[in-house]
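I am attaching a structure below and will ask some questions about it afterwards.
Just one protein chain is left out here, and the rest sit where they should.
Then we have chain A:
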């Protein structure tokens, strides 16, 4: 048990004097006072530092919920990360029970999700130490009787849509950069690129599976969307560990609700998964550099739906596990797609693509489209602002690359 604490404290600055607490004047002196209390209590090991860490977390949480997320000052996100740091240190100092270690990992994840990197991304370092602790415990224990692979997935009777020949998204195998640019990027035409991700470790070295994800990220906390689609009233977001998400929404599919780990930068949070993928070479045809590319994970059971919408960047949608039905509409036909009037949803169509209300949206059926069933190993190029509708046909894991 002392090993956990010594590993954690080894990751921290040796002395209190070397522990940086520099903030702009935006952060009030009273708050800095509490931070200094936390720091002092961390190094003198006295006082109720768990409580003081909580004060920092609660104060910064309120700041993070003030105004729009985009406009939240980075100082408050840093402050939140400091709160997580002190809380994790307090947890690990007290004991190293499985429940405590899990709570500490969750705290690190909250800091990674909502905070900003501090002290050389120390929260990521803490996660590694904590996952190690879990790993040590498992190697000492016998394998639990009900093995992970024993969990049977509910098998869906999947109705795979038949793609009409004249509507099919064109396919090309390993095009050169020049031909991709000339034939698809410049004219902004969708295309499925085959054979360009076969080399991914996600296919070769550690094929992605439920078991693999549980091993690599099972205890990590991630945001999950609950509800059939984000335009629904019942739709909400919650935070679950990957294990909980798999247990609740993948293995035993909920009768009433779908869960979707959607649009989440999982690969920043779990570096091991980032090593399993590669940024497509074709992204170099864009203007930004690699740091400007947003990589999102999309992991969920069959039946998840992303309503017809458009994004402000080019997109490579790489399919790793399972199949997805995708339909694409050109931005030229936007009026036939009846976008929502609300500012918040103006990039989303009001129409339910696979069962459109022809009375309310008569022009929709006249809009031309392309469609496909995207298979594992294939990458769909979705040009910027191209409307797209996605429905998973079975357990699915996709990786999207947003680039400009």
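By definition in this document, a residue touches a chain if its C-beta (ideal position, glycine included) is under 8 Å from a C-beta of that chain, and two chains touch if they have at least 3 such contacts; residues count from 1.
What we mean here is this: contacts and distances are computed from a predicted model.
A single chain of the complex does not appear, and UniProt lists its protein name as "RCC1 domain containing 1", one of "RCC1 domain containing 1", "A-type voltage-gated potassium channel KCND1", "EF-hand domain-containing protein" or "Wiskott-Aldrich syndrome protein family member".
The missing chain, though absent from the display, is touched by one residue of A:20, A:47, A:135 or A:271; that residue is A:47. Residue A:62 is the one among A:62, A:95 or A:281 that touches the chain missing from this view.
Interface note for the absent chain: among A:206, A:248, A:274 or A:385, the touching residue is A:248.
On the side of chain A, touch with the chain left out of the figure occurs at residues 28-30, 33-34, 47-48, 51-52, 54-55, 58-59, 62, 65-68, 236, 240, 244, 247-248, 252, 254, 256, 344.
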